[in-house]
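Note that one protein chain of the assembly has been removed; the remaining protein chains are unaltered in position.
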Amino acid sequence: MPKVALYAGSFDPITNGHTDLIKRSLQFVDRLIVAVAVNVQKQSLFSKEERESLIRSALDNDPRVDVRSFEGLLVEFALKLEVPVLIRGLRAVSDYEYEYQMALMNRHLAPTMETVFMVPSLDTTYISSSMVREVAKFGGDISNLVHPAVAKALRDKFRTG
Amino acid sequence: MPKVALYAGSFDPITNGHTDLIKRSLQFVDRLIVAVAVNVQKQSLFSKEERESLIRSALDNDPRVDVRSFEGLLVEFALKLEVPVLIRGLRAVSDYEYEYQMALMNRHLAPTMETVFMVPSLDTTYISSSMVREVAKFGGDISNLVHPAVAKALRDKFRTG
Amino acid sequence: MPKVALYAGSFDPITNGHTDLIKRSLQFVDRLIVAVAVNVQKQSLFSKEERESLIRSALDNDPRVDVRSFEGLLVEFALKLEVPVLIRGLRAVSDYEYEYQMALMNRHLAPTMETVFMVPSLDTTYISSSMVREVAKFGGDISNLVHPAVAKALRDKFRTG
Amino acid sequence: MPKVALYAGSFDPITNGHTDLIKRSLQFVDRLIVAVAVNVQKQSLFSKEERESLIRSALDNDPRVDVRSFEGLLVEFALKLEVPVLIRGLRAVSDYEYEYQMALMNRHLAPTMETVFMVPSLDTTYISSSMVREVAKFGGDISNLVHPAVAKALRDKFRTG
Amino acid sequence: MPKVALYAGSFDPITNGHTDLIKRSLQFVDRLIVAVAVNVQKQSLFSKEERESLIRSALDNDPRVDVRSFEGLLVEFALKLEVPVLIRGLRAVSDYEYEYQMALMNRHLAPTMETVFMVPSLDTTYISSSMVREVAKFGGDISNLVHPAVAKALRDKFRTG
Partner (left out) sequence: MPKVALYAGSFDPITNGHTDLIKRSLQFVDRLIVAVAVNVQKQSLFSKEERESLIRSALDNDPRVDVRSFEGLLVEFALKLEVPVLIRGLRAVSDYEYEYQMALMNRHLAPTMETVFMVPSLDTTYISSSMVREVAKFGGDISNLVHPAVAKALRDKFRTG
């Protein structure tokens, strides 16, 4: 029986921090669903389709990874897919507080669902999608922060934006 | 001489976490003013009147509790009512940091005003108004998170919203 | 009916931070029991009797304050005295974490017992008994950190010690 | 291929918090090694053999769990057993800081070893071995904090101790 | 060779907390550039020119301080001015987390740039520009929180606003 887990986020866009965590988790699960959380009330830089496509590029179309999108409650999406484990990355203490509250709420809503936290690689600790967008917007060097395909997409976005 | 305290918040809507704290505080004070903070610049799900009404319902119209609304500085509202103690709930560390700064600013503005922190019941730790709104919006089960009257109001709001 | 609360600690020795908190709490309670926690397995600078005596001096023998000592579980001591409220000071986040765990354990052991946290005066934030002992030991100026009677006791202790 | 993980600690003694985490992790791994860390320089209440035996009792001799002891570096013990995953419980922020540093050091010493964090059940949040020992020592009620076999062992220890 | 450092912020408006930090840093640097970060996407109470002018007033036109504005990445502005040190104030733990991530990102973008943190005076710990704006908006007393020139500007702003 294959072990499956779900890793959700807004991935606007996917960074080297996300990629590092995805690769680490593939050491323990046979299949990973990477799920783009779509929030119609919050403006994103990249569209749902662009974000999905950039995730696939950043992971070199790894066949063990299934890229999806969802709207609504993460826990209901996971239940529908019958995925029993949610994977989250932990960088800072402030991350942890929010993640802890979310994990408890998700356990309340779906008692059999387990949340598992992993530590990203040290040299990706300071990389977040919002910082990457900020650096890219002002023409800073992002080549060590994201996959080349994402870097190109960011340059295109801010050139035309 | 009756001991009075004030418990303020946006209560959008009141949750089982708030109710738990209110009941705990009534073990030490004879009368509690529950004050809805109205912020005209921030959109709320429920109107001032709805929030006041839901608080009364969630507390079964407890005669020891006086539900009010205020705009502006909490500390000035408390001074006007001659309430010497502010009660706050502490869930997480990040709560504490902000609450600590607020308590110090309030002490600066009103040196005789004291802020007192209480620990909510463990099984309400992960309940916040914003999470409740999020769960309700997507049709998740909120029956263990809020009073039945609040659950009904949330369902009505999102059905018509 | 008089409102009573309990404020416990090792008070080795009492500092201006403790005194500040005691005075603040006397705005809300009619009587305060200040309880010296005696731990026979941990060496203290001052004896139980010395610590009790210095607390009385630092509070100018305030008749609303009852100074006691106890060994064992704080919560059982509080139950025996029929005191329903424990008062704790909160300085830093690391304080809060431990205090939070203690408050939950105490609530588990005595469900009717409530723990209430207060914020000490800003200018006593950095004062702890251990830092005061350290400064006094090396002859630093402690006159603004403790009551004159405590300062004298510290000087005597380190002169003869 | 069976998935194996390692959960280490001093387990002096095992509490309901540990048991909860072990049961949760068995939803994702086929076999779990529970490893008692032996530190000859630190005094423990229970001997290595007692701690191992109490773990087996608390888990009702679950055949999926292998109870072991080790001295020295956890990461070297895990490498010797060819276990690729370390499981840790996260309760508070202060836990997380230390655990984060340990996870990074372990990754430095064994780059292929991954540390995975899980959130214990809310109602075990405030249970630690040291608090359990403290409560038991002074005759407090520990029946909801540990397995009956552990409660009996604690009572025996403090009666004769 | 004069030692130069840069202290950036939105200064909307400058508070006694900022002024305290600037004065402290002038004990170690010969010249300080105070840089107003302009963010066209975020609404500010005071214009760029007003903020610059209020900084000069609050510092009594200290000739060692050079007030500037910038848009875009702080680190690129600092590189252009050939300033090797960024000065930041640390108040709370939550400050520290964000500041730490920023310092690491800035080091990534400009490896020779160093970020140095200072502790503001205790009695300015609870002062932030946003709290000052909030207090001023509702007519609270801000005379001990900001320079008289800033207090006047705030009163003018909210009278006409």
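Order of writing sets the chain letters: A, B, C, D and E. Residues in each chain are counted from 1.
In the analysis below, contacts are C-beta pairs under 8 Å (C-beta built on N, C-alpha and C of every residue); 3 or more make two chains touch, one makes a residue touch a chain.
Given the structure is predicted, the values throughout are model-derived calculations rather than measurements.
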item	value
Touch partners, limited to displayed chains, of the chain removed from view	A, C, D, E
Option touching the unshown chain, where C:D30, C:D60, C:E134 or C:D156 are the choices	C:E134
Chain not shown: contacting residue from E:K3, E:R64 or E:K152	E:K3
Residue in contact with the excluded chain [from A:S10, A:S53 or A:T125]	A:T125
Positions on subunit A where the hidden chain makes contact	93, 122-123, 125-126
Missing-chain contacts mapped onto subunit D	72-73, 75-76, 93-94, 97-98, 100-101, 104-105, 108-109
Residues from subunit E at the interface with the omitted partner, ascending	3, 24, 27-28, 84-85, 90, 93, 96-97, 100, 103-104, 107, 112, 114-119, 122
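To be clear about the criterion, only the chains that are shown with their structure count from here on.
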item	value
Rotation in the CA alignment of subunit C with subunit D, degrees, nearest 5	120
Pair with more cross-chain C-beta pairs in contact, given A-D and B-D	A-D
Cα-centroid distance, subunit A relative to subunit B, in whole angstrom	34
Whole-Å gap separating subunit D and subunit E, where each centre is the average of the chain's CA atoms	48
Residues of subunit A whose C-beta touches two or more other chains	93-94, 97, 100, 104
Touching chain combinations (by label order)	A-B, A-D, A-E, B-C, B-D, B-E, C-D, C-E
